[in-house]
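Starting off with a structure, shown below.
The other protein chains are all here in position, but one chain of the complex has been omitted.
Chain IDs A, B and C follow the sequence of writing; residue 1 opens each chain.
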Amino acid sequence: MDYCPHTKEDIAQMQAVVGINDIEELFANIPEKFRLKQIPDMPPALSEQETMALMNSIGARNKLPNLTLTGAGAYAHYIPAVVSHLVGRAEFYTAYTPYQAEISQGLLQAIYEYQTMIARLTGMEIANASMYDGASAMAEAAVLCSKMSGRGKILIARSVHPEYLRVARTYAWANGYEVQVIPYAENGQIDLEKLSGNLDENTSGVIIQSPNFFGCLEDIAPIANTAHEKGAFLISAFTDGTSLGLIKPAGECGADFVVGEGQSFGNPLNYGGPYLGILAAREKFLRRIPGRLAGQTVDKDGRRGFVLTLQTREQHIRREKATSNICSNEALCALAAGIYLAALGKNLRRLALLNVYKTQYLKSKLSQLPGWKINFSAPEYNEFVVTCPDAREVNDRLANEGIIGGYDLSKDYPELKNALLFCATEMLLKENIDHIVRILK
Amino acid sequence: MDYCPHTKEDIAQMQAVVGINDIEELFANIPEKFRLKQIPDMPPALSEQETMALMNSIGARNKLPNLTLTGAGAYAHYIPAVVSHLVGRAEFYTAYTPYQAEISQGLLQAIYEYQTMIARLTGMEIANASMYDGASAMAEAAVLCSKMSGRGKILIARSVHPEYLRVARTYAWANGYEVQVIPYAENGQIDLEKLSGNLDENTSGVIIQSPNFFGCLEDIAPIANTAHEKGAFLISAFTDGTSLGLIKPAGECGADFVVGEGQSFGNPLNYGGPYLGILAAREKFLRRIPGRLAGQTVDKDGRRGFVLTLQTREQHIRREKATSNICSNEALCALAAGIYLAALGKNLRRLALLNVYKTQYLKSKLSQLPGWKINFSAPEYNEFVVTCPDAREVNDRLANEGIIGGYDLSKDYPELKNALLFCATEMLLKENIDHIVRILK
Amino acid sequence: MELIFELSKVGRRAADVPLSDVPQIAPESFIDKKYLRDELDLPEVSEIDLVRHYTKLSQRNFGVDLGFYPLGSCTMKYNPKINETVAALPEFTGLHPYAPHEFAQGNLHLLFMMQRLLSNIFGMAEFTLQPAAGAHGELTGVMMIKKYFEQKGEKRRVVLIPDTAHGTNPASGALCGFETVTLRSNGEGGVDLEHLEELMSEEVAALMLTNPNTLGLFERNIEKVAQLVHGNGGLLYGDGANANAFLGKTRPGDLGFDVIQLNLHKTFSTPHGGGGPGSGPVGVSAKLIDFLPVPRIVRKGQEFHWSENFPQTIGRVRAFYGNFNVVVKAYAYIRSLGAAGLTRAAEMAVLNANYVKEILKPYYDLPYDHACMHECVFSGSKQVAESGVHTTDIAKRLIDYHYHPPTIYFPLIVPEAIMIEPTETESKETLDNFCAAMIAIAREAKENPQHVKDAPLTTPVKRLDEVLAARKPDVCWKK
Partner (left out) sequence: MELIFELSKVGRRAADVPLSDVPQIAPESFIDKKYLRDELDLPEVSEIDLVRHYTKLSQRNFGVDLGFYPLGSCTMKYNPKINETVAALPEFTGLHPYAPHEFAQGNLHLLFMMQRLLSNIFGMAEFTLQPAAGAHGELTGVMMIKKYFEQKGEKRRVVLIPDTAHGTNPASGALCGFETVTLRSNGEGGVDLEHLEELMSEEVAALMLTNPNTLGLFERNIEKVAQLVHGNGGLLYGDGANANAFLGKTRPGDLGFDVIQLNLHKTFSTPHGGGGPGSGPVGVSAKLIDFLPVPRIVRKGQEFHWSENFPQTIGRVRAFYGNFNVVVKAYAYIRSLGAAGLTRAAEMAVLNANYVKEILKPYYDLPYDHACMHECVFSGSKQVAESGVHTTDIAKRLIDYHYHPPTIYFPLIVPEAIMIEPTETESKETLDNFCAAMIAIAREAKENPQHVKDAPLTTPVKRLDEVLAARKPDVCWKK
C-alpha cells in the first residue's frame, strides 16, 4: 500500500508539464555513484489488512499487566473517555503548529486554556505550550538558570528522578556547567544543611522534586529561601501531576520555575512516550523561557483571538540566540491534559485524595509483612519506599501473577538494598491490594 | 454518575420560575398509588472508571475466536481503518434523521451517495436509505408485493436463510398472507420445476437468495421470467454483499426488488447487530417502497442540495396508510457501507476474487478428508456445504482451538445430517486453512 | 460540495486487498459466465480524498455534540463517551452471532441482565431485545397482541389510537392487519374517556397509548383508561418512546400496561446515528410472555444460551438477536446512573421542559397550558396570524442562532406545532440562551417577517426546494 493518488495518466501529464520523460531526471543532482537501485533488506510491502495483522501480532508479544504498582515517573491513571474522543478529532491531530492563527483558532485557544490551567495548578503566573517531557523540561530550565545567572554550577537533589538527573547532567555537560548532587536526609527529604553548605555565589540554581522520587513531599519554602539568599533560582519538579490536586504547589512556596511530567493528565502510559513536559514560571521570566506560547489578542474588528506570541524568543527567528532549540513540541499531549483537567475540575482534589487513601492502605498492609520496613518518615502522596527481605523475589512473585511490582531502587541508590518504590493510584482496588498482600505473604 | 449539569442553585432558580417548591409537584398527574419510591433491585450507580472496569470484565467472559468459519448471514471481513474513523465523527453519530435539511447536508449527501452505490451494485435504479436488517428488508418487500398485487400467497425458496424465512413468515402471518416454501434441487439451487408448478394467479411474489443459504448461486433470469409470466414479482436477496463485486446482480437478471444484509460493507459482526437492511428496487416502485429516501434538489439560489424526499410515503405523514411503519433506520450502518464501498471502489472485485480463491482452497482441502463430501454442484461464492462423518465433533475440535467452525445445517434441514456450511473470506490465510485441515485429519 | 462520484478517477483506490496466498483459479473456469458481472461502477478515490470528503461532510452536519438539539419526541440527550468506548471493545464487536454459546457468555450475560434491569425499571414481567427500533418494537408488541387473541380464539380486528399518537402507532397497527380507529383527545389533551367508552368493544384488541403523550402530558386518568380497556377484554399497549419522563417515578407495568416498547436510543442515551441504529426492546406483562419472539435467553446454572423452544412465540421479527451493540451502550448507561441517576434524569428532563414552557409562554401560543412532562408543545399560530411567519420559518431561523430546530408540525392536533424537548442533559444557561433566541425570533417575526422567511442565512445551502425534490425525484446520481 502506498498513499500516492496519481494514476499513470496523471504522471504522464505532469511529466509533460515539468518537461521530463522519466521521473529519474528529477534526481539528476544526486551523483550517479550514490544513486540507489533499491533500499536493501526491506521486508515486502503490506496491504492494510496485513499491516493490521502484523501489528496485532507484535502487540500480542507484550504481556499486558493486570496491575501496575510502579510509578517512578509514569503513572497508571484512569483516563476519562472524553479525552481520547476529543483528542481524536482529526482537525486537531492532523494540524501542525498554529503558525497561521486565523485558521487555527481551535488549537490556539485550547493551548491558551492549557497554559492557564497549568499556571493555576502549579501556583505560577505563566506556563508554556509544552516541552518534550518532564526530564527535558527540567534540563532546559536548568540551562536557562545558568544562562540568566551566568553562574557555572547547579545543585540537584539526589532524590530527583535518577533519569531526570541524568538528562540534566547531559545538558549541563554540553553547555559546560557543573552539576552537584545534594544527598537526601534520613526522612527522605533533601538534606537542607548539605544544600545550604553547597550553595555559593557560583550556584545558578537548585533543583528539587516534590513529591520526590521516593514519593516524599519536600518542604519547599525553606529551600526556596535558602536558594534565593544566595541569588540562586529554585526549580521545583514534581512526579505525579495529580498530586497537585491536593498538595500545595511549588509556585506558592517560592519556586522560580515549576517543571514536571504531565503524562498523568490524560495521556496513556505508552511505554514511556509521547509524554508532556510542563514548564511554568514567574511572570518576570516570560521573555526568557523556552517553548511556544499562545497569547490572547484581538482581530482587526476588535474580536478576541489567539496567536503564537513572543516568537522572537524562538529558534526560527532568533536562531543561535534563541532561548531553546525546541520547535515541534507535545501539543496534542497538552491538549489531552487540558481536556483532562477541565473534565475533572475540582474533582482533581477528590482523585488526589483517593490516591492517598489507596497508598496509605497499601503501605500499612505491606509494612505489616514480616521483615518489611518503611524507609522514610516524610509525608508522601501516592508513592513510598519499603525495604523487604528480597526485592527481586517479590517482583518475580508479582510478575508471575501478571503484576508489575515496585521499582527496584538499588539500581540507582546502591545503599538502598532491597528497597522498592511502590505506587498506588485510583486504579488499585482494595481487593487488588488484599490480593497482592496474599501473594507476598 | 449522571449527566445532568444542574447545580442546586440552578434547580432552585428554575423551580422559582416554574412556580414549584418541589420537583415532585411536576409529577402530580401520576396517581399517588402508582408513584414509585425507588426502582427496585437496581445495582448501585457506578463512576466512569467502575463502568469501564465492569464492561471490561463482562467482555472478558467472551472468548474471541482466532478464526471464524461461519458465515450464514454475517461475515467476517476486514474493515479498513478509515471506516471507523469517519463513522466516529460526532457530527454524524450524534445527529438524528436529517429532517432539517439545511443543517444536515452532510448526512443527506452521504445517504444519497449510499443509495446510488447500492443501486449500482445491485443493478437496480433506486435504493432506500436503509432497513433494519436483511431479514426485515426481505419481509417488508414481501408485504409490499402482496399489497401491490392484492394476491394472497408468496413463494419462498427453502434455500433462503432460515431466519429470513422465519421473519417473512411472521410478517406474512400478521398481514394475513400465506407463505409457501419451494424446495431446492439436487445441485443446491431452487427447484425451478416445483417453483413454476406452485406459481399461480394468487402468487404475489417469489423470493430467492443468491448466493443462497448453501452458498450456491441461483440462475436468476429464468426464475424472474417464470415469476413474471404469472404476474408475480421477484424479490432476490443476497447473503454476503461482497459477492456483488464479482457476481452478476439480480437487478441485471430481471428482479423487481433486491434485498439483503449490508453488514459485510464495513460493519463489525457485533454479535448480530446493528446490521444494515438493503432494499433496492426498480424505478417504477419509487413511490411505493418503504423507508427514507434522500433526494437531490436545489436551494433558493439554485445551488445543489439534498433533502429527505417522498415523505408522503412515510408513517409520520400517512400514518396507517404509510408504505411501512419504519422510522429510525440504520443510517450510521449505511454511512459505514457508503464509506466502505467508496474506499474499495473497484477493488471490491479483487476482494470478491480473493474470497473465491480462499473458498476454493478450503473446499478442495476439506473434500479430500476421508469421509467428507461436498453436497452441491451449483457454483458458489464464499460458502459451501460439506457433509462430514460427525459434524458436532468437527465443530468441537475446532472450538477447542479457538475456531468457530461451520454452521450446522441439520437444525434447519433435518435431511442434511452432518452437513456443515463453511465460509472462507479474505481473513483466512493459507496457513490457517492448512492448520484447520491438520486439526481435522 | 462535490459528490464522491465526481471525485472519482479511473485507477484510484483508498483500500487495498492482500495478494492471494492460495492458488488463483479463474472464476470463469468453474462459474458460468452468466453468473458473473461485467461492470462495477463504484467511486474510485484515494484515501486522502475519501477522508477529506467525509470529514467535510461531517462538518456540514449538526449533532448533539455541537449544540442544543431540542427535537421533540426524540429525546436528543447527550450521549456519554464512555458508552461509545466500551461498545467499541473488540470483545463486543468481534463475535459472530452464531458463535457457540461458550464463546459468548459475556454477551449473553449482558443481554440477560439488561432484560432484568428493564423489567425492574418498567415493572414488566419480561423483555425481548430483538426489535431494531421503536417502530419495530411496536410491530412486535402488536403482533403479540394479535397472537394472544388468536390463541384465545377471539377475532378482534381494531386497534384504537389517540389522535395525538406518533405516526408509527397506526402504521404498526396496519402492518399487523388491524384496522386503526382514532381516539379523540379531550380538552386537556388527554384521552377523551367518553369517546373511549364509546369505541371499546369486543372488536377492539388494544389501545395504543403514549404516556406521557406527544403533547408532553401525563394521562391523569390512566387508571380509568386501563379499566375501560381491560374491562372489555382488550389490552393496553404503551408506546414507551417518552419513558424519559417517568423513569423512577412510576412504572407502566404498575399502571396497567400489558405491552410497552422502549427506544433505547432515546431514553437510554445511545446516539441516534443520524437516523439509526436504535433499539426497541419490548416488555410484556405475564400474560404475554409466551408470545415473545425467539430466540430467548435461558439460564442453566451459571451458563446462558439461546433457546427457540417456545411454541407459542410469534416467531422472529429480524435475524439474530437485535441491535446488540446498541444494547451494550444502553446497559453501560443504566449501570452508570443506577436507580437514583435514572430518577434524577427524569426529574431534570421534566423540570427543563417546564422551565422552557414558562419562559416562552408569553411569546408563543401554548394550546395546552398544564404542567408538562419532558416536553412542551407550542403553536406558531399567533405568528402566522400576526405576520404570516410560519412554524417552518421559525425553525429555519433557529438554525442561524446555532440551534437544531424543535420538532415541527407534530403532534398533528396542534396547528403549526413547535414541540420542544430539552432533555435533562442541558444546562440552565443553554436553555436561557435558546429561549432568548426564540424570543428574538418572535420579535423578528413581528418587525421583519421577511428576514425570518428567508432563513436560514448562515448555512452552506439556503432553504431547499422540497417540492421540486418530490415532483422530480432524483434519489440516485446519474453521470
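Heads up, the rule we're going with is that a residue touches a chain if its C-beta (ideal position, glycine included) is under 8 Å from a C-beta of that chain, and two chains touch if they have at least 3 such contacts.
Keep in mind that what you see is a predicted model, and the values were worked out from it rather than measured.
Student: Of the listed residues A:N187, A:N225 or A:S328, which contacts the missing chain in the full complex?
Tutor: That would be A:S328, which touches the missing chain.
Student: Could you list which residues of subunit B touch the chain missing from the display?
Tutor: With respect to the unshown chain, the touching residues of subunit B are 1, 3, 5, 7-10, 47-50, 80-82, 84-85, 90.
Student: Touching residues of subunit C against the unshown chain: what are they?
Tutor: Contact residues on subunit C toward the absent chain are 7, 9, 12, 46-49, 51-52, 55-56, 59, 64-67, 78, 80-81, 425-427, 429.
Following the convention adopted for this analysis, only the chains that are shown with their structure count from here on.
Student: Quick check for the class: compute each chain's Cα centroid; which one is farthest from the centroid of subunit B?
Tutor: For subunit B, the chain whose C-alpha mean is farthest off is A.
Student: Between subunit B and subunit C, what is the separation of their C-alpha centroids in Å?
Tutor: Taking the mean C-alpha position of each chain, the two centres sit 19 Å apart.
Student: Return the residues of subunit A touching two or more other chains; collapse runs of consecutive numbers into ranges.
Tutor: Subunit A, residues with two or more chain partners: 48-49, 80-81, 85, 90.
Student: Do you know which subunit C residues sit against two or more other chains?
Tutor: Touching at least two other chains: 12, 15-18, 47, 51, 55, 80, 82, 84-85.
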